[in-house]
Structures are given as structure tokens and as C-alpha cells.
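Notes to accompany the following structure.
Yeah, one chain of the complex is gone here, protein chain that is, but the others are all in their spots.
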Amino acid sequence: MDLATLIGLIGALITVAVAIFMGGSAGVFVNGPSLTIVLVGTILVTMIKFSLGQFLGAAKIAVKAFMSKPLDPASLIATSVELAKTARQSGILALEDAEVPDEFMKQGIGMLIDGHDPEVVRNMLQKDVSLTVQRHIEGQNIFKAIGDVGPAMGMIGTLIGLVQMLSSMDDPKQIGPAMAVALLTTLYGAVLANMIALPVADKLALRSTEEKRTKNLIIDALMGIQDGQNPRVIASTLETYLPKSQRSPEDD
Amino acid sequence: MDLATLIGLIGALITVAVAIFMGGSAGVFVNGPSLTIVLVGTILVTMIKFSLGQFLGAAKIAVKAFMSKPLDPASLIATSVELAKTARQSGILALEDAEVPDEFMKQGIGMLIDGHDPEVVRNMLQKDVSLTVQRHIEGQNIFKAIGDVGPAMGMIGTLIGLVQMLSSMDDPKQIGPAMAVALLTTLYGAVLANMIALPVADKLALRSTEEKRTKNLIIDALMGIQDGQNPRVIASTLETYLPKSQRSPEDD
Amino acid sequence: MDLATLIGLIGALITVAVAIFMGGSAGVFVNGPSLTIVLVGTILVTMIKFSLGQFLGAAKIAVKAFMSKPLDPASLIATSVELAKTARQSGILALEDAEVPDEFMKQGIGMLIDGHDPEVVRNMLQKDVSLTVQRHIEGQNIFKAIGDVGPAMGMIGTLIGLVQMLSSMDDPKQIGPAMAVALLTTLYGAVLANMIALPVADKLALRSTEEKRTKNLIIDALMGIQDGQNPRVIASTLETYLPKSQRSPEDD
Amino acid sequence: MDLATLIGLIGALITVAVAIFMGGSAGVFVNGPSLTIVLVGTILVTMIKFSLGQFLGAAKIAVKAFMSKPLDPASLIATSVELAKTARQSGILALEDAEVPDEFMKQGIGMLIDGHDPEVVRNMLQKDVSLTVQRHIEGQNIFKAIGDVGPAMGMIGTLIGLVQMLSSMDDPKQIGPAMAVALLTTLYGAVLANMIALPVADKLALRSTEEKRTKNLIIDALMGIQDGQNPRVIASTLETYLPKSQRSPEDD
Partner (left out) sequence: MDLATLIGLIGALITVAVAIFMGGSAGVFVNGPSLTIVLVGTILVTMIKFSLGQFLGAAKIAVKAFMSKPLDPASLIATSVELAKTARQSGILALEDAEVPDEFMKQGIGMLIDGHDPEVVRNMLQKDVSLTVQRHIEGQNIFKAIGDVGPAMGMIGTLIGLVQMLSSMDDPKQIGPAMAVALLTTLYGAVLANMIALPVADKLALRSTEEKRTKNLIIDALMGIQDGQNPRVIASTLETYLPKSQRSPEDD
């Protein structure tokens, strides 16, 4: 599980809760109808925008993204160099029994062993990458949609509350509390969008970028291996994927 | 009919209606002139932006998009593999009598049977795809325009109401109800844009993306068939269009 | 003249006028200084952004775009097929006397008759298209600029009015009317931008897209004619520019 | 000097000034601390975003852009045709003594005379164009930054004023004037951004586009001259850079 996301999500909600409890009357912040308008309304409007399957799949995509540990590029490079050495010494068929930590890499090696043309392998793997990215974008888009619709439903709720309050303004003493209730939907919408939906969408986008980069690294590695390149050349090519501080020191 | 859209659209409007009725005086939420400014005004301003034909065609495009069931990629892949087997055994002319579930695919096969050059066929089909997408975008743009103009007309209506109220503020007791009426146009505009027009535009965009992906799958399938590729290779190429969980298990 | 634009523009302004007159005191909606700030201010600020020539030319571009009837793609295709038949039977020089309904097409045919290389002709025509589009974009940009500046000047006017009102708040009875006047500039800016300038800019963009598509159709037609392609092939290539419902039925 | 910009800038500021003076108490619109927050604050925050050199250079870029008269494409075409005639009759070396009105064109001719390969010359000139455009974009970005930061500082100033006013609301009579002062910073920010900084940024962008188009015209001309093309062909190629009304009539 991604630690920063967990700490951030829970910590931020606690911060807001503390601010509410310090103000004394926490009870006024809970209002059934306001919650219904924002939560149920946002879910229903978001459903208009997507198919039922996509909508139900969004949570699954999110959970998977947060749970799956991204592969460490440095260890992938080490693995690639090992594979390249094996392939150079004993031929590409020797990779059949190699231990490969990643499903995508294993699939690519299988294709090389089967003797497919390198260009064909590269195209097929790249198509896989770009279609995977498209599916990730769908997942993000559902959270982005929640982040758009939440504040809109909050505003609609506040407008309804204001119209109700203004059209029957008999007792001036009631204006305050009525307006407090009207503002609640705006608050709910802002919290839902800015503290939950949009950050999760951004996190998914980041994960998607990382996965894309890792898979591009693997494709580069496979092409180098297939080409019979010197393992040291492969290592230094792949190390451009690392920040400078993590690269192995130049030793020539 | 797309179920999620139907449930979402009706459910969201019911949610808002319930919130209004729970507040007691539902009557204050209906105001003829306010409705006129927002609805008629939005339709007229949107008409400025498009030609009469496009404007009238927008509803048709929307209905068609919601009604037409998108082809299932998995079944399309199965069909393609069958066609590839037939073509490999009996030649491409044998596809003449094959049962093809999709108009676009049938058209492409017809062109291959007629002996056109594969490159020509690919270009013509891709041009068809990109021009279809352009027409879909026009449909979306009309709903996006309604989503832009609605809140603007709502704001204009509210400003008119405020000026009228402020310029003749004789009886302080009347301020409340007058302002409630002024706010109504903003509420109408927000509902029209955020709960109807923009979600429908997003749904149309999603449909367009799906259709484009399906047609690209078909083009890839046709090129593989024409090329006489091994049906198993075609299948595994096309399966990159599916999410990993739906792909056939590797069996080699 | 484009009917939808005319109906939309006049109809929308009438809708707003009716809403104002129904409120009783239409006189309060006319205020000389407020109109000056928004109209004169917007024109002057827009002038900063463009050269004098472009600014004066914008109205001309708009009028021309609304007046000029766009060529019907279907009739252009018919013409192209006729020309292709003539060229096939009697050679490309026979097109010299052909009746061509469009200036751009005539120019292209002239170049083909003159014996220029097809690639040269295509490049020259495409450069013409892209430079025409650039000039159209300039026209749109002036209306978009008015749509940006109008509300900004409206807000500046309202801020000036508010500061004047607040700094001399002697008679509470005057606050209402003074604030009504202050809000007028915001109203003017919103009407100018949302009901006139931005819709016209969008309409110009649509016209530009249509013209670009028509000219691309013509270029495709000319290349096919020059290439001596079968008129039926040309027809079916060009028909991808039409929505499916307008294409000629497949007859093989 | 660019007339439209000068008229627009001064005229718009006068329009606002007149609106202020007509309201009677112009003195309330001048407030030292408010001016300081918006002007000094905006300049300092903008400085964070750029290096000292760029920041000081922005004014220079702006002045130069407004002062330099853009070359008239029509006269450039005429010059190019003259040069092409000379080169055709007496060889490209004869251009050494030709009078060339533009520095960039002179540089390109010099390279052709020196016998560089046309492709090399084209690449070098195009690199020059794209790096010039990059430098122009930096100039625009500084004005865009001022246009972003100005309203933000205005809002910060107004928030500070409101907090000060609300936290010490002893005399209700003082609320009006105090709020007027608080709103002043918002007004300053809006004027600075919408009437000065953003229009100037847009104007610089327009100038940059024009310069790019003119330089592309020159590159096309030089390539044609080097290629020994017929001057009439060069003229008709270059005339695609002109709007239709300015092109020379077809005379064949």
C-alpha cells in the first residue's frame, strides 16, 4: 500500500475534523439532506458520464493502483544486465529458464524466444503499453469527473437552500442557521473534490506515468538483449532512466 | 439503451427534486420568466454558434449514441480469427459469403475482395474513422455549448433580477423573496449545465472513443487477414485491445 | 445569410429585453456612463491587442463568413465525378472549358492544365488552405478578445461603482439604487460576451472548419482526377467526407 | 510606433478616469498602501518567476516590438521577384550587390552566395526563426505573469483590508469607507491585468506570429531563388501569404 497516500488522506481528513471540533458545535456540520444531495447526486451524475461497468471498475482500478508495488527501475536494470550476459554467453534460447520478476518482461522474452522479428515484438509491446495507458486514463477520468461534479452539486444544494431561506424570511433570527445549512453542501462538495477525488486522480496519473516509464525501460532492455549488445552498453543506456544520483559511477 | 446514463439522469433529477420538496415550499422553485430566460435564451444563443441543421441533428446524434449498442471487442476478435482461418484455407475470396456482424468490417472485406491494394484500403478506412470522429465531435460540441451558455444565461438572469430589486427597494420585507427569484435563474443554469448538458457531452465523447478503438481493431484485423497472418498471431495482436483479465490465457 | 445565427442573435436579445420589460422599470437598465465604460472600454482594450487594420477588418470577415453560402459537399462530389469522367475520356486539357462552381477548384484545375507536377499543385493548394485558416483564426481572435475583455471591463465598472457608493454612504436609502447602477456594467459585459461576441467567434470557427474540410475534399478530388483514377473510385473516396446517411448506396 | 496600441491604451485609461471623475470623489480612488501592495507586490512576485536579466529585458522587448515597423509582405514579395530575376540573368553571385531591405534576408543571401548547401541554409534560417520565437515568448510570458499576479495581489490586499475592517467593527459608519479602501486593491489589480499587461502580452504574441510568417516567406523566397525557379512561379507561390484581395490578378 502506498504510504504517502494513506497518511495524506487520513491526516487531511483528521485536520479538518479537528478544526470542526475545536469550534465547539460539531453537530451542525452533519446534515442528512445536504449529504444526500452532494454524495448521491455526485455519484448519479458521474454515472451519466460512464458506462455501468467502468463506473464499478473505477474503485477496483484505484485499489489495484494503490496496492501494487511499482517495480524499482534499478533492480530491473540489474535483471536486464544479467539476462543480457546469459543471452550473450548461451544464446537467447537460454533465457527460457531465467527468472524474470515482471509479467510484461516475461511476455516479451517469450516472444523473442519464439523467434519473432524484433520490430514485431517492439510494436506489439508498445501497443500493449499505449492501450494500458488508455485504460488507466479511464480510471482517472472517473475520479476527475467526481472532482468536477462534487462542487457543482454543492453549489446547486447551496442555491436550493438559499432560495428556500430567502423566500420565507419571517424570523430574522433563523437566517443565520438556515444559511449555515445552505453553505454545508458547498463545504461537502469542496472536501469531496479537493481532498479526495482530485488527489486520487492525480495519484493514479502518476502511477500510470511510472508504469509507462518502467515498461519503456523493459522494451529498451529487450531490444538491446535481442540485438546482442554489450551488457555494459545496455546498463549505461538504461541508466538514463534513473536520476543522476542513482546511476552507477562511471568507471572507465 | 445505456442503463447507467438513464439511471444517472433520472436519479440525479429526483435527488434534487426531493431536496426541494423536503424544504416545504416547492412552488417557489418554479418561475415562468426565469425558466424562459435560461431555457429559451440558452437554446437561442446555442443556435448562433451552429447551423440550423447541426442544431436539429444534435438530439438525433445523442439518441443514436445512447441507443446503439457498442460492439463487444472480444466477440469481434473471435469473428476476426474465424475469418482469418477461412481466408487462410480457402483464399480471401471465400470471405465473400462470410457472416460479418459489423457494417464497417463488411465494407473493408468488400474492398479486400475487390482486390484493392492493402495500403489503399487502410487509408480509406482510416479516413472514414477520422471523419466519423469529427462528426461525433460536432454533436458533443453542441451539448458542451449548452453547458457553457446555460450558466451564463443564469447569471444574466440573476443580474437582471438584482438590478430590478435594488433599484426599487421600498419594502425591506420584499427583498428576501425578490432575491430568491433572482437566484432561481442561476440555479436553473447550474442544473441544466452540470446535471444534463455536460454529462451528456462527456458520454458522447466516451462513446466516440470506444467506437474509434473498435474500428481501429477492425482495421488491424483486416490487415492481418489480408496479409495471410497466422490466426493465432492475429488473435494475440488483437487481444492487446482487451484489459488483461479478459485476454485468453497464454497456452504455449 | 446564415439563418440560425440571425434567429439566435435577435431572439436571444428579445428574450432578455422581454425579461427586463416584464420587471416594470426598464429605464433603470439604461445608463450612459456604464454603457460607455463597457462598450468604449472594450473596443479600446481590444484595439491594444490587434493592429488597426485587423481590428477594422474583423467586422468584414464576420459579415463575409455569415453571408457566403458554404458549398454543399455532395454537389462538389458530383462535379468532381463529372470532371473525372471528362478527363478520362478526353484528357486533362479538356477540363479547360469545364464549368467549375468554385474559385479554389478552378485555380487547382488551372494548375493541372498548365502541367505542373501534382506534388507541387498539392503543396501550393495546401499552403493556401493553411494560410486561409490562419487569417480566419485572426478574425475569430478579435471576437474572442471582445468576449474576454467585455466581462473584465464590466467588473472594473462595478468595482468603481462600489467604491464610489461605499465611500459616501450617507443615506442608506440610496444604497439600493447605487448598487443597481454598479451592477449594470457587469450585466452589460456578460451580455456582450456571452450572447454576442463568443457565439460569433464560435460560429466563425465552425465556418472555418467547414471551409477547410471542403477545400481538402477538392484537393483529394483534383489529385484523383490528375491521377486518372476511375470516377467510381473517386466518388467512393470522396463520400467518406459525407455522413453515412448521405452516401450513395453501395451498388455492387 | 503601433497606432492602435497607443490609442487603445491611452483611450481605455481615459475612459476609466472619466468614469471615476464623473462619480465626483476621485480622491477616494488613490490610496498609497493599496497601490504599493498591488504594484510593488506584483513586480516582486513576477521577479521570483524570472531571472533578473529577463525581467529587466521585458520592457526593452516590448518597446522594440511596438516601435519596429513590421515588413510589408507585399513589398517583400516584390523584392524577392526582383532578386530572382537578377539571379536568373546574372547568376546568384550577382545578388552580392543587390539592395536588400531586411537583415534576415541579407544574411540568407550571404549564405547562398558563400555556396552553402540549400538544405544547410534552410535549416540554419529555420533554427534562427524558432529560437527568435522562443525569445519572444519569454517577453510575452513576463507580461502574462504580471497579468496573473496582479489580480492575485489585488485579492490578497482586499482580504487584508476586510480582515482589518471586520476585526475592529466599532463604528458602523466606518464600514462603508473601510470596505471601499479594501476593494481598491482588487480594482487596481483588475486594471493592471486586463487593461495593460494582458493586452500587451497579446500584442507581443501577434507581433511574434507576424514576424515568424514574414521570415518563413523569406525562407521560401530564398529557396526559390537558389533553385533558379521562374520569377513568376516564385511570385505566385509567395502570394499565398497574402489575403486574396491583395494578390495580383491572375493574368494567364
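Per-chain numbering from 1; labels A, B, C and D assigned in written order.
Methods note: a residue touches a chain if its C-beta (ideal position, glycine included) is under 8 Å from a C-beta of that chain, and two chains touch if they have at least 3 such contacts.
Model, not experiment: these values are computed from the prediction.
S.K.: Would you mind spotting which of D:Ala19, D:Ala145 or D:Leu217 touches the chain that isn't drawn?
M.R.: The single option touching the absent chain is D:Ala145.
S.K.: Of the residues A:Val45, A:Leu184 or A:Ile225, I need the one that contacts the missing chain.
M.R.: Residue touching the absent chain, from the options given: A:Leu184.
S.K.: Which listed residue, D:Ser51, D:Ser68, D:Ser90 or D:Asn230, touches the chain dropped from view?
M.R.: D:Ser51
S.K.: Using the document's contact rule, name the residues of subunit D that touch the chain not shown here.
M.R.: Interface with the chain not displayed, on the subunit D side: 33, 36-37, 40-41, 44-52, 55, 107, 110, 114, 124, 127-128, 131, 134-135, 145, 149, 152-153, 155-157, 159-169.
S.K.: Which subunit A residues touch the hidden chain?
M.R.: 2-5, 7-9, 11-12, 15-16, 18-20, 22-25, 28-29, 173, 176-177, 179-180, 183-184, 186-187, 190-191, 193-195, 199-200, 202-203, 206, 213, 236-237, 240-241, 243, 250, 252
Everything below uses one rule, namely that only the chains that are shown with their structure count from here on.
S.K.: Identify the chains adjacent to both subunit A and subunit D in the sense defined at the top.
M.R.: The common neighbours do not exist; no chain touches both.
S.K.: How far, in degrees, do you have to turn subunit A to put its CA atoms on top of subunit C, rounded to the nearest 5?
M.R.: Nearest-5 rotation angle for the superposition: 145 degrees.
S.K.: Report same or different for the subunit C and subunit D interface, where same means the shared residue numbers exceed half of all residue numbers found there.
M.R.: Under half of the interface numbering overlaps between copies: different.
S.K.: Measuring centre to centre with CA averages, how many angstrom lie between subunit A and subunit B?
M.R.: Going by mean C-alpha positions, subunit A sits 25 Å from subunit B.
S.K.: What whole-number Å value describes the gap between the mean CA coordinates of subunit B and subunit D?
M.R.: Computed from C-alpha means, the inter-chain centre distance equals 40 Å.
S.K.: Touching two or more other chains, which residues of subunit B qualify?
M.R.: none
S.K.: Can you tell me, using the touch rule above, whether these chains form a line, ring, star, complete graph or other shape?
M.R.: Shape = line; chains linked end to end, path left open.
S.K.: Could you run through all the chain pairs that touch each other?
M.R.: Chains touch in the following pairs: A-B, B-C, C-D.
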